[in-house]
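Yeah, one chain of the complex is gone here, protein chain that is, but the others are all in their spots.
Labels run A and B following the written order; every chain starts at residue 1.
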Amino acid sequence: MAADEKASLFELRRAQPAFRGLEAGHLACQGCGQALGARLVTEAAGPDVIVANATGCLEVFTTAWPRTAWRVPWIHSLFENAPAIASGIEAALKAQGRLTKVVAMGGDGGTFDIGLQALSGMLERNHNVLYVCFDNEAYMNTGIQRSSSTPHAAMTTTSPAGKARMGKRHLKKDLLSIIAAHHIPYAATASVAYPSDLRKKVRRGLEIEGAAFLLVHSPCPLGWGHDGALTVEVARLAVETGVFPMLEMERGDVVAVMQIRNVRPVTDYLKLQDRFSHLFDESPEARVELEHLQALADHHIEVYGLRGTSPDPRDSEGADTVRRGGLRWG
Amino acid sequence: MEQTLTARALHPVRLTEIRIHGRGGQGNVVAAYILAQAAFEQGRFAQAFPSFGPERRGAPVSSYVRLADRAIQRHCQVRNPDFLIIQSQGLLHVAGLTAGLKPQGGILINSARDLPELEAEAADALESRNVIVLGADALATGILGKPLPNTALLAAFLALTELLPLNALEKALARRFKGETLERNLALVRAAACEVPAGLWREVAHA
Partner (left out) sequence: MLEALEGSAAIAKAVALCRPQVLSAYPITPQTHIVENLASLVADGQLRAEMVSVESEFSAASVVLGAAACGSRAYTASSAQGILLMTEVLYNVAGLRVPVVLTCANRAISAPVSAWNDQQDSMSVRDAGWIQLYCASNQEAVDTTIQAFRIAERCELPVMVCVDGYILTHTLEPIDIPTQEQVDAFLPPYRFSRMLDPLRPISIGNLVTPEYYAEARYAHHQALLRAKDEIEAADRDWAKVCGRRSGGLLSVEGPDDARIGILTIGSVLGTLADAREEYPDPPAKLLKLRSMRPFPADAIRHACRGLSDLVVLERALSMGSGGIIGAEVRSALFGEPNPPRVHNFAAGLGGRDMPLEIYPRLLKAAEAPEPTRFAIMDVELQKLPETER
């Protein structure tokens, strides 16, 4: 194919309208990572889905009666039961012989903590549901309290830093290992900084017959303490430092990772966020915590083999546009 | 067969009440259910229920059967049974085993021992009572191949009391068992019925 033809097709593809499952005009904070993530997920999922949403920021800022931002059928029940609601919807669709997919959405609070039991049950029974967790690493809707997903040493209102404490004492819960132990067909981590990769993983998850889980790292400018304009940069640094590994798992085994060409030191990521500001006061305690966090990131890099020089095909528009239907390069 | 559940008599209902004692895991409730089923097959009304508790295998349990000629409405416990069926002779040592049994009430016990032996051992329970002993385990072992006493005990009980014809029991068993198992159980019914004096408790049952 000639270069100018390729360029025209590329432009044509970019002009193709994307499905807006989550419409603009909702009440999210500027720069909300979760809003971005939810928009990308619904775009990739298309209109033939039913969404079951746990209590949290997302349902609050999208459905203040009498308005709704959702253009797909959507139900919010309680905090701890989105996976169970989704299981019920899936069972009904199966009983009715309908092929509509079910997408469950929850924050880290509703997934790592209060909803973990329901999630485990849904995965164990292998319901045909894609569960998406928007991980902003704290209970943001209720005012930035710590969850089990809050990173070690991060400040929240219930894990503040002070003379006796350096933020959250405990490590971020290793949810992926818990998910892995359920041996579901597909699980992955994604980030709002890598939209094409996220969309690809959503589609992959929806194509699976059975349970799929997607953990989407979603910065919260208010809770993390950074400018709303920096959301994507913060999210990207989480990946580039190894703090948030980008993986795909099948039946509990890691089958693919997004490699990092230039590994960045964790301080590059941490210093952009007020929730880690107490680690930069040069005190011995702070220095020790920085070492801890670097060690955690290094551990991810080693365990998952994140260091690499391969070009990064997973976040190209190319991979994304091929999916949308038909045209291939070359 | 036509049965109505809405009959309201002008006089209080006449009930026959039976308490069955057994050990958890040995078909104590099943025995009660089968007896109630037999009554149903005969066009009679019956109610069967276990005494409920956390008992596990081996612990003493009991269940109850009420028989009547019209729908049984009450849901209270059986306090004064007309008859006791004891599925395992070891239970004779349980305190209060015969509590509430009506003065003329009959006790049918599954045991390989003979009555004088049992009476000597469990005088408290059996003194001045109308007791019949049946070697149900041995009968069952001979015909079913396993010491499951229920069928034999129920057959003997019906032979003694003539509350229901034996074929009502046979129909009830046919609801639960098929083929070879059913045939053997039916044979056991006939064998057990011959082991006790037919109609010995007829008057008590129909008093």
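Basically, a contact is a pair of C-beta atoms (placed from the backbone, for glycine too) under 8 Å apart; a residue touches a chain by one contact, two chains touch by 3 or more.
This structure is a prediction, so every number in the text was calculated from the model and none was measured.
Considering the full assembly, A:86 is the residue among A:86, A:166 or A:301 that touches the omitted chain. Chain B residues in contact with the hidden partner, per the touch definition given at the top, are 3, 5-6, 9, 11-13, 32-33, 36-37, 40, 45-50, 52-54, 71-77, 79.
Touching residues on chain A toward the chain that is not drawn are 47-50, 52-53, 59-60, 62-66, 68, 70-78, 80-81, 83-96, 100, 117-118, 120-121, 124-125.
What we mean here is this: only the chains that are shown with their structure count from here on.
Centroids of chain A and chain B (each the mean of its C-alpha atoms) stand 65 Å apart.
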